[in-house]
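Every protein chain of the complex appears in place save one, which is left out.
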Amino acid sequence: MDLRSIPTDLPPSKRCAWRRKIAEDALGVHLGLLHQEDDRIGSADEHSCEQMIGAVPVPVGLAGPLKITFSSGKTADVFLPLATTEGALVASVNRGCKALSMAGGVKTKATHHGTTRSIAFRLKIQDSKFKIQASIQETSHQWIKIAEATSEHLSVLSYDIDAKGPHLFLTLACDTDEAMGMNMVTIAAQAAGQWIAENIDGLEFITVAGNVDSDKKPSARTHQKGRGYEAIAECALPAAIIASILKTKPEAIISTAQAKLVDGSAIAGAIGKNLHAANVIAALYLATGQDAAHTVEGSLTDTIVESDRDGVRVRVRAPAILMGMRGGGTNLPVQKQCLQLLLRHDAGLHPRQQLAEIAAAAVLAGELSLLAAQATHTLAKAHEKLGR
Amino acid sequence: MDLRSIPTDLPPSKRCAWRRKIAEDALGVHLGLLHQEDDRIGSADEHSCEQMIGAVPVPVGLAGPLKITFSSGKTADVFLPLATTEGALVASVNRGCKALSMAGGVKTKATHHGTTRSIAFRLKIQDSKFKIQASIQETSHQWIKIAEATSEHLSVLSYDIDAKGPHLFLTLACDTDEAMGMNMVTIAAQAAGQWIAENIDGLEFITVAGNVDSDKKPSARTHQKGRGYEAIAECALPAAIIASILKTKPEAIISTAQAKLVDGSAIAGAIGKNLHAANVIAALYLATGQDAAHTVEGSLTDTIVESDRDGVRVRVRAPAILMGMRGGGTNLPVQKQCLQLLLRHDAGLHPRQQLAEIAAAAVLAGELSLLAAQATHTLAKAHEKLGR
Amino acid sequence: MDLRSIPTDLPPSKRCAWRRKIAEDALGVHLGLLHQEDDRIGSADEHSCEQMIGAVPVPVGLAGPLKITFSSGKTADVFLPLATTEGALVASVNRGCKALSMAGGVKTKATHHGTTRSIAFRLKIQDSKFKIQASIQETSHQWIKIAEATSEHLSVLSYDIDAKGPHLFLTLACDTDEAMGMNMVTIAAQAAGQWIAENIDGLEFITVAGNVDSDKKPSARTHQKGRGYEAIAECALPAAIIASILKTKPEAIISTAQAKLVDGSAIAGAIGKNLHAANVIAALYLATGQDAAHTVEGSLTDTIVESDRDGVRVRVRAPAILMGMRGGGTNLPVQKQCLQLLLRHDAGLHPRQQLAEIAAAAVLAGELSLLAAQATHTLAKAHEKLGR
Partner (left out) sequence: MDLRSIPTDLPPSKRCAWRRKIAEDALGVHLGLLHQEDDRIGSADEHSCEQMIGAVPVPVGLAGPLKITFSSGKTADVFLPLATTEGALVASVNRGCKALSMAGGVKTKATHHGTTRSIAFRLKIQDSKFKIQASIQETSHQWIKIAEATSEHLSVLSYDIDAKGPHLFLTLACDTDEAMGMNMVTIAAQAAGQWIAENIDGLEFITVAGNVDSDKKPSARTHQKGRGYEAIAECALPAAIIASILKTKPEAIISTAQAKLVDGSAIAGAIGKNLHAANVIAALYLATGQDAAHTVEGSLTDTIVESDRDGVRVRVRAPAILMGMRGGGTNLPVQKQCLQLLLRHDAGLHPRQQLAEIAAAAVLAGELSLLAAQATHTLAKAHEKLGR
């Protein structure tokens, strides 16, 4: 089954059709529904997906408005496009948005740690470790220049050096402008790693992706130190809103949070004590063309619930939001429309920072609503009713 | 902006269009590209996504064939539909499939631990813990009957009782037939929890989702004990195939694995020592209508590389594969076609078991190929060339 | 070499001499200096030491007075007999006593958790765990009665039940009146364990000492929960006293504490972050006839240093002080005199509680003085000068 030798002058929808035909004939299956029009495929076949045979449409629901007061001090009503196939999710986030907005809205904040990539070296002589670490540091202006020369959009924000066994890891944290930039950082790290291996004695360059960055893997380090954007969202809700919108009481919310987020998560040995941050992150990432596998980092979120006056205060800390405006799926036409739907020109923030703060606010809406549902034992009923 | 009051007799594509129109007018954005035909939407608007305004098409690439010898003893060539917007992923998995197939194929195995949900109770009197734990155990035939009565497709496989502070957690592990069944188990757990709270003195029923199950959260418990299906895939590759297909040498692969998977992951404090299992899991889940947020559990995979004769032996252990044939996104028309493309009737296995074994094999292909790329420093080049 | 067949009507000093003679002849060594007079041996040969051949005299130095305000509210000047062979220790504690007393004295507090012993059982049927735990709890009034019948001096304060693998552990915490009581508790636990094994089905009685108590072993559990007496001692020292007595400055003390107690201890993975609590505990235990091996639990002490007005506040938390007035070495004549020297009739406290509070205060004196010495780099000089 040869999917490669197809006429190059066809438009992408025809190329996909050509490949589907080969697969359908070879495997005796129907794939016709994977067809998409060219204006929806955009450049996916060239840049986003090899051996493309079409696409799966992921349903997009609209939640909101969610009133957010950004770290800029500006307040805006945000609508959330959520791509999901799991019934009840959009409705639940929507209810959370309503309660939060009525309570005055969500306050958000985000810190940019940069997109990270860790280069792995092996020490040729074990006891040269300190000397070589110092050499890497001393030559940093040189290899940072090399790294930054790989793209006009990349600058190195900071770096860490770690050692274990015979291995040394140099982790670069980079600003990547409008892109999430994982690949941009990989290319920069490759250049830096090569330069270092050629210019500092005693090192073998093992790999440009040494796992200290934990890209798409859960780790205590990412949970603690953050990666990409670390975003916080917070809101205090009075008892009246908890009663009218969320149909429960502050005590029930606190008691559920205590059992589930504190004790249940501890028994499980969880990194990230939340309810379902991954659900909201995945839906938002998919709708806006982000890398779905970065949902893993989103799941490291902590949700903290405290008593506040007659109600509760709920806060999420999402240590690793990895979103961009360019590159990957954000270049595709439909995803672009969702990004435009999401962003607010009056937020007074750099777009990627805005995306990170919105993501945390959206997670907060999802956490609050599910927490209330679990506190009133309506979770099972929601699933029964909404037909999953 | 009222998205709810729309005529109920419209077909789903018109309902989505109606809602988009409201949003476009209110927000001044274009959403026309989110349109999908009715035959692609299926019942998504009724069951999978509230306030649906259309869909984002996620490009699907085809990788394979991948020769798998399943735990049934049967061997089949499998093609992998991978939904992704990240360039190079399909090409990389495809290369892994080629190397593994040439080396005789992947051997797989999977154990069904069941889909889990943990109920949280609070002890009204702290020192009644042991007595109540015993009562829960002694009455298990009764509440299991109650739980199983909620669906003809559900049976309780096993249960765990854990205690921490004033809380008691009963975690049910269920067989859910052809469905992944998270919601089915939630409904059953709700019934069991209610029955227990009504029939055993001294317990307050806090929530049906107590986080000991770690659904969509990374945890040491899931990594250790497994959840859903725990699947293993393994293959030994001779040096000749490593050279011809993967363009590298066994020593380079082993040395990269040692630096990255062992030392790098340890520095990060990672649960799950792998390269990019989440990438392959996310792409396979999206294409086949699984819940994308379960990618989190997929990221707990361990990849183990050992020297074997003149080559290497590579093995992945994916402790928590959560896939189904029914429910959620698997009911949607396009996703159904991808599921049909993936499954093999001659695999001699129950479909969900087959999905789990295929997922592990697909992850193995992705791990092997990326490991080889990192070992030869071609990762950055792949990203440059494939245009991300 | 037969040390047992000696005339029984000899006084202890002669019995020791007889045995020494046999050993000297057999081994060609001199042991004459091990001789002690009968009035110093007391009943050691009968009760404290089998095959006794004499004694090693451990030098006793006197430190103090140390002004202590006990938890009773009473204040007293205490003198500390410290048995040690390590030069500089008594002088250092003495200096600490002086500084603390000048600063108004030490405030102490102690909580009696009881002396613990954990019985290990094996479950004959694994899944009977909860039922059997409940049965042990339900019959507690019965086996506690059995346990308490073994001595008129023992009462059960509380108990814990823990499970791991096929094993169940019942840990008794007992009040043992004037004795430290480890052996008393062992005898009581033996009786309770036998009764339980005979009266509750499904249990095999494995051992009366199941290590959950961590007797004479360092453990996180003892550090966290306490054992015997948990004692706290605290004092705030103004800069003037730090300058005049301790020859250093508050900043130097705080900076040394930060480096050593926080970061150094963390790198080591220490349980118990202190300077040399074991030194003071060992010296006090030896002088007063306590069990020297309980120094291990003493080493679990935490020392906390904080800035306070123009000086520092220093606090020690000794989670496990195991001291008694009767039994073991406290019955010996010389040790008894040291105990009398140490205790104050006007402290307004039960003697064992008083011992625990004094021990914590003594440790505080030792910690403070050494901390100051290390902050001024005089530690090495002290050792040079004091001739070790």
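Each chain carries a letter (A, B and C) given by its place in the written order, and its residues are counted from 1.
Heads up, the rule we're going with is that a contact is a pair of C-beta atoms (placed from the backbone, for glycine too) under 8 Å apart; a residue touches a chain by one contact, two chains touch by 3 or more.
All of these numbers come straight from a predicted model, not from anything done at the bench.
Participant: Among the chains present, which touch the one that was left out?
Facilitator: A, C
Participant: Looking beyond the chains shown, say which of C:286, C:305 or C:368 touches the absent one.
Facilitator: Only one listed residue reaches the unshown chain, and that is C:286.
Participant: Just to verify: which one of C:6, C:102, C:157 or C:187 makes contact with the chain not shown?
Facilitator: Here the residue in touch with the unshown chain is C:187.
Participant: Touching the left-out chain: which of C:54, C:96, C:250 or C:319?
Facilitator: C:54
Participant: Footprint of the hidden chain on chain A, which residues?
Facilitator: Residues 127, 130-138, 161 of chain A touch the chain absent from view.
Criterion: only the chains that are shown with their structure count from here on.
Participant: Based on the touch definition given at the start, go ahead and assign the chain network to line, ring, star, complete or other.
Facilitator: Topology of touching chains reads as a line.
Participant: For the two copies chain A and chain C, what rotation in degrees overlays their C-alpha atoms? Round to the nearest 5.
Facilitator: Rounded to 5 degrees, the superposing rotation is 180 degrees.
Participant: I'd like to verify one number: the distance from the centre of chain A to the centre of chain C, where each centre is the average of its C-alpha atoms, in whole angstrom.
Facilitator: 53
Participant: Please report how many Å separate the Cα centroid of chain A from that of chain B, as a whole number.
Facilitator: Computed value for the inter-centroid distance: 17 Å.
Participant: Which positions in chain A are in touch with at least two other chains?
Facilitator: none
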